[in-house]
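All protein chains of the complex are present and in place, except for one that has been dropped.
Every chain is named by a letter (A and B) in the order it is written, and numbering of its residues begins at 1.
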Amino acid sequence: MSRIVGILLMLAAWLALWGEISIVNVVTGIIVVALLSLLVRRTDRVYTIKPIGLIKLLAIFVWRLITSSAAVVLTVVAPTPERLRSGVVAIELSHRSPLVAAIVADAISLTPGTLTLDSRYPDEGDTPPTLFVHVLGLDDPEKIRDDVRYLEGLVLSAIVPNGHPVSEEVVS
Amino acid sequence: MSTFVDVVAAALMLIGCSLALIAAVGMFRMPDTYSRIHVATKPATLAVVCTVGAAVLLVPGPAASTKLLLAVALQFWTAPVASHMLGRAAHASGQRPEEPWVLDELADAEAADTIAATDAADESAG
Partner (left out) sequence: MTTVAWICGVMLAIAGLLTTVHVIRSRNLADRAIGIDMLVAIVLNGLAVGIAVTVDPLTAALVLIIGLLAFLGSVTIARYIEERGP
């Protein structure tokens, strides 16, 4: 079922890109979409999406992009030593899944003043990964850790990875 | 400058281009590589989103608008990833935050890793 929806969406995108719905466009669209679905391997879905959380997450992404540019403009136009102070903070996440860590790292890079630099995934598979975040305008590492935990809670309310159970104290 | 759409598009273009200018000026005023990544990638992304959004308002027909909206979504999606990879490469090649920096826990973690690796190598060799 979801495969047919995907095929129809791709066909709609093809028609929108060409701009007009004519027989030639529809036929070539069907050929291209069929070729793509044959070439792309189907993998199992490792997560389930909750739509309301996802919309809220995307809205917060967009809002943070806008405020991060505003903060950067302030730093460029009026640089003070507190605003230019920087450091790299190590933050331990509380969920094991690499998918959640990746999305949180993406959200951190959009937040004003923070940029994900590196991550450590321990080999045992039971401890959560550690993210290293460079902060511009650093005054308190604990504030950054609280912000990252808030982001992680948001991501977990939008995407639940299969196979890694979400514990109660993270989501709340 | 007749319709409301024209005015909104013009305002968006001006905002976008001034953001790009501030990003370029900021690259000069920042003391080290990591702050330059902050200043160069974040306003530049928003500037592209703004100006291409203005172009979407002005161009007729669904073909061009779809392409431009795809370009916006693409820029929005890939800019954090690109800035993260550049920051990671800068750290791996030895750049450190410039004085006065507060703490650098990634360098400490890397030092701990190399100490652990040399200890393990000594144990397996000796």
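Details
Rule of thumb we're sticking to: contacts are C-beta pairs under 8 Å (C-beta built on N, C-alpha and C of every residue); 3 or more make two chains touch, one makes a residue touch a chain.
Values in this document were obtained by computation on a predicted structure and should not be read as measured data.
Taking the full assembly into account, the omitted chain touches B. Contact residues of chain B toward the unshown chain are 1, 6, 9-10, 13-14, 16-18, 20-21, 23-25, 27-28, 33, 36-37, 40-41, 44-45, 47-48, 51-52, 54-55, 58-61, 63-65, 67-68, 70-71, 74-75, 78, 81-82, 85-86, 88-90, 92-95.
The rule is short, and it goes like this: only the chains that are shown with their structure count from here on.
Chain A and chain B, compared by their mean Cα positions, are separated by 15 Å.
Touching chain A in their complex are the following residues of chain B: 19, 22-23, 25-26, 29-32, 34-35, 37-39, 42-43, 45-46, 49, 61-64, 66-67, 70, 76, 80-81, 83-84, 87-88, 91, 97-98, 100-107, 109. Residues of chain A that touch chain B in their complex: 13, 16-20, 65-66, 68-69, 72-73, 75-77, 79, 81, 84-90, 105-106, 109-110, 112-113, 115-118, 120, 130, 132, 134, 136, 138, 141.
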